[in-house]
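As you look at this complex, bear in mind that one protein chain is not there, while each of the others sits in place.
After this line comes chain A, so read on.
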Amino acid sequence: MTNVLTINQLTYKHNLKTILNDIDLTLETGKIVGLLGENGAGKTTLMRLITGSAKGAGTITVCGDSVTAHHKGHVSFTEQLRGFKSNTRVDRVANFYRLVYPDFDGQRFEELVTFLQIDTSLKLGALSKGMKEKVVIALTLARQTQLYLLDEPFSGIDSMSRKKIISSIIKWKPADATMVISDHYVSEIAPILDEVVIVKDQTIYAHKASDAIREEFGIGIEAYYESLYEGGVSHD
């Protein structure tokens, strides 16, 4: 297996406050990774550092390339479409993606639109929070990249749709791509995760394979995650 992401000695400070300190992380290709941590732990910041949206000190290599500008071609991130006016229609946003991302698969986008029951004639401002999240997911997964970063992708989406999306996420992920999902709904995403990365105390507190957690501690991912905060499992 080759590595899709390698992070060395990554530190990020903002407003004189250290958010992430001396982080090392390596992710292999073809995995679904849960990025877990409490609010404000630095999960979103870590994703933003990988995309180059935030600027930290250290080395980030994506698909063997350490040039930040080149990462953008390898990473598909769930950005919240802030660059569009609220009166922009969803199909126009899709056209924007089609033009600027050479890896955008229009056919796949149409399939995702059908699957997620998105009305592309609606304007962004008219979408509910959940529906907007669905649009963001469809746009992100329609790109054919090596690394997908889904930052709390299911917030606002009703539980039925959430379960439906989670259960079919493997279908939308290219086999050799890695998908990192940060989420609060640990129990719902746990069954599809190959690995978990837990951000705590400004660093990567734990990085373990899901099977290893079950075998080593005899508990599920959610219980393991919660125990780290309660001090029930000692961190190695």
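What we mean here is this: a residue touches a chain if its C-beta (ideal position, glycine included) is under 8 Å from a C-beta of that chain, and two chains touch if they have at least 3 such contacts; residues count from 1.
Following the convention adopted for this analysis, contacts and distances are computed from a predicted model.
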| item | value |
| --- | --- |
| Complex member absent from the view - protein name from UniProt, among "ABC transporter permease", "Lysophospholipase L1-like esterase", "Adenosylcobinamide kinase" or "L-lactate dehydrogenase complex protein LldG" | "ABC transporter permease" |
| Omitted-chain contact residue, chosen from A:E79, A:E111, A:D194 or A:E222 | A:E79 |
| Touch criterion as defined above, residue of A:N8, A:T29 or A:S53 at the omitted chain | A:S53 |
| For chain A, residues in touch with the removed chain | 14-17, 44-45, 48, 51-55, 69-70, 72-73, 77-85, 96, 99-102, 151 |
